[in-house]
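Left out: one protein chain. Kept in place: all the others.
Which chain is which? They are A and B, in the order written, and residues in each are numbered from 1.
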Amino acid sequence: MTNQESIWKRLIVSRSLSIFVVFIVLIVLFTVFSPQGRFLDPENLKVLLAYGSEFSIIALGAGFLMVTGEFDLSVGSILVFCSFAFLKFFGLHLNLFVVLALTIGVGALLGLLNAMITVKGQIPSFVATLGTMMLWRGLTLWFSGGEQQACDVSSSPAFVSFLNGNLGNFFPIQAMWFIVFGIILGVILHLTRLGNWIYSTGDNADAARAMGIRTDIVKMLSFMVVGILCAFVAGIQISRVSCFTARTGEGWELKAVAACVVGGTSLRGGIGNMSGIFLGAFTISMIENGLVVLRIPYFWTYVVFGLVIIFSVLSSMYIERQKWAQK
Amino acid sequence: MNQTRRFYSFRSSSTLVVFVTLVVVFSIFTPNHIFINERNIAALGKLFPDLGIIALGIGVLMICGEFDLSVGSVLPFCSFIFAQQMIADFSPFVSFFVSLLVGAILGLINGIITVKTKMPSFITTLGTLMFWRGILYVWSKMMPMSIRTFVPSGSPFQKLMAGNLNAYIPVQVIWFAIFAVILSILLHFHRFGNWIYSTGDNRDAAHAMGIRTDLVKIICFMIVGVLCGFSACMQSVRLGSFAATQGVGFEFKAISACVIGGTSLRGGIGSMTGIFLGALTIPIIDNGLILMRVPVFAISAFIGLATILFVLLNNYIERKTR
Partner (left out) sequence: MEYENRQNDDIVRMVNIEKWFGRVYALRGVDFHLKRGETVGLLGDNGAGKSTLIKILSGYHVADKGDIYFDGKKVVIRSPRDARRLGIETVYQEQALAPNLSISRNIFMGREPVKGFGIMDKKLMDEESMQALQNLGLRLRSPDLPVVTLSGGERQGVAIARAIHFKAKCVILDEPTVALSVKEVNEVLEFIREIQREGISSIFITHNLYHVYEIAERFVVMARGKKMTDVLKEDVTLDDLSELVIKSALVE
């Protein structure tokens, strides 16, 4: 009981509070204002959980990386490149799980490459991943001709139900993956030694290095986590739509940053937690869905994103001031 | 050896090397050497200042230690205002000044939010990027608007913003050069330039020396806003219409241009010569690759690659020379 209390208390004073408030307020708003409360309709929830999880999973990785003090603008491009890789591996008539594994390998490599440029080249990750963002997107468009290409995975029901099925009659498996990744990354970040290394690397890389932490490796691993998650989502997406689209993931890089910032992660590294990132990631997906349900033109999504970011900026400024006052 | 070392100790030298190499490569390898064809150069001169002028402003802002991602939506927002004003029967000149004013105000908002919240401008302008783009889409319903009738070919305003100085030199190039010269004087010879550098390099020191660093930053944000307003009008007049998709992706291209121009993301380092060359290099990559029949949508790959390679090269040189 006391333990629960302290968790509750920690949540209140933590940076996750503002995202929690935003999250609840949005749910209430969408429920109240959607015609016939359609937002909470099981069909809509299913759609939200299935589609929304694709972006949310990637945002988890982006947040994880942001805690190490780096970020990745190339997530959308890694996603599309991995989709294309999936398509090509699919063409080799391999077992689909092997195809997925190979795709994940590609994702990990792209993540590693980002890390090498950032860490070995000593370039701010902003520039490095801005470069790879343009690079991978451009190459994918070039190789694919920018066209949609069919990639019918329905021949393997096991594979489809692995990435695009339901748990029971209702719960979309994508949402389960989102939760599973959330928990895995949460455990790594908050309970393991590696997690501690990640926080110290992000907070004060010099100090961490002085304490014998290999910050380069920590950063590489985190970049690779992002790449792997992007590749996994590429698999999920293809199994849902059964084709490769060259435009998938466009604009996700900034949406992912938005999700993490809204979730209380600091761009300067060292600050942030998995529950905040998790809620932030889901909130961004929820806003997109909620506005559709409310029949608000899609353009408004940007206005709402903008407002939510500015709100979270202001609230984290407020939290910082409170902390100062307590000192 | 000594000569090369001295050459490389100028930060813009690697930009110059990249620039010259690209020009040579494109001149040789484009079919029929069409790249150095005067018609192509004239066409390039009409197109590149749209982004170039904005990149100049972004460079100044980056030296001051801040970013502006919102240029990609401030630009079409100003275009929209420009078109709206003319449709409401204001003269092109009045509409133009309104557009500049709106640009300045949007810059001011970016500046105030960034300075007051003490948040990285990456985040704050990401917020305004999305916000203004959303407002623009909602307001304009994404419908293009023709403004050709208000600024017909040959009208004074059209001549001023999109005409030709003589057979070869488009007036846009002149504008780009004028802004480059003004900003160059501002950065390198004016006391305000010294404040910009000190604010970006060591904000505490600048503050201790009595420089109002917040004000300096806000003014730099406003410079970017005004340049967006200018570029918006220039682009709209050239196209003869407003389109809600104007300026999409400019935020990243402008930063690429400045990075290739040797500007540091951390502030305090950079020069107008470099930024000027960087602002030329990105459009040259665009143009040259199109002439080499590379598909339009693949071009970003090369810009990305160029950005990374440039920064790697620059870091390498810096380590060697120190």
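In this section, a residue touches a chain if its C-beta (ideal position, glycine included) is under 8 Å from a C-beta of that chain, and two chains touch if they have at least 3 such contacts.
If you're wondering where the values come from, they're calculated on a predicted model, not measured in any experiment.
Residue B:Trp195 is the one among B:Phe82, B:Trp195 or B:Phe276 that touches the chain missing from this view. Touch with the chain omitted from the figure is made, among B:Ile269, B:Ile290 or B:Leu312, by B:Ile269. Residue positions on subunit B in contact with the hidden chain: 185, 189-195, 197-198, 201-202, 204-212, 268-269, in rising order.
Here, only the chains that are shown with their structure count from here on.
Averaging C-alpha coordinates per chain places the centre of subunit A 31 Å away from that of subunit B.
Against subunit A, the residues of subunit B that register as touching in their complex are 69, 113, 117-120, 122-124, 126-135, 137-138, 142, 252, 255-256, 259, 265-266, 294-295, 297-308, 311-312, 315.
Residue ranges on subunit A touching subunit B, taken from their complex, read 117, 121-124, 126-128, 130-139, 141-142, 145-146, 254, 257-258, 261, 267-268, 297, 299-307, 309-310, 313-314, 316-317.
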